[in-house]
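Of the protein chains in this complex, one is absent; all others appear in place.
So, chain A:
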Amino acid sequence: MTEDERKADELDRRLKDVRQAYDKGVGKPSGSTGGNAGGGSEKLGVGMRIAIELVAGVVAGAFLGLMADQWLGTKPWLLIVGFILGCGAAFSNVYRVAQAEERRDKAERDARLKK
């Protein structure tokens, strides 16, 4: 067996090992994440998302109210309305994130059960 043939066989063997490990383990493409993101880091991102969503809604509402107040000269009233709307928006955003997360969890569970 020549040197080149030996190298080719070696490469074949290594490729087969990697493929097997890939098919067996976490490497299977899961669809929604492109298959690269691990479970724990995904959850960290979701937690962060919810926390910031909660703040952003209120800030956006209050800011819009404040601007409208300055424009129309109705000092505190539109700020109060904007703040309350912002709270509503924040809650609906958080609810939506949690809902989407639950849907994805369920899809993942179903996919795992099917296997």
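In this section, contacts are C-beta pairs under 8 Å (C-beta built on N, C-alpha and C of every residue); 3 or more make two chains touch, one makes a residue touch a chain; residues count from 1.
Everything below uses one rule, namely that contacts and distances are computed from a predicted model.
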item: Choices "Carbon monoxide dehydrogenase", "Carbohydrate ABC transporter membrane protein 1, CUT1 family", "ATP synthase subunit a" or "FMN-binding protein" - which one is the UniProt name of the chain not shown; value: "ATP synthase subunit a"
item: Touch criterion as defined above, residue of A:18, A:59 or A:111 at the omitted chain; value: A:59
item: Hidden partner chain, residues of chain A it touches; value: 29, 31-32, 34-37, 41, 44-45, 48-49, 52-53, 55-57, 59-61, 64, 82, 85-86, 88-90, 92-93
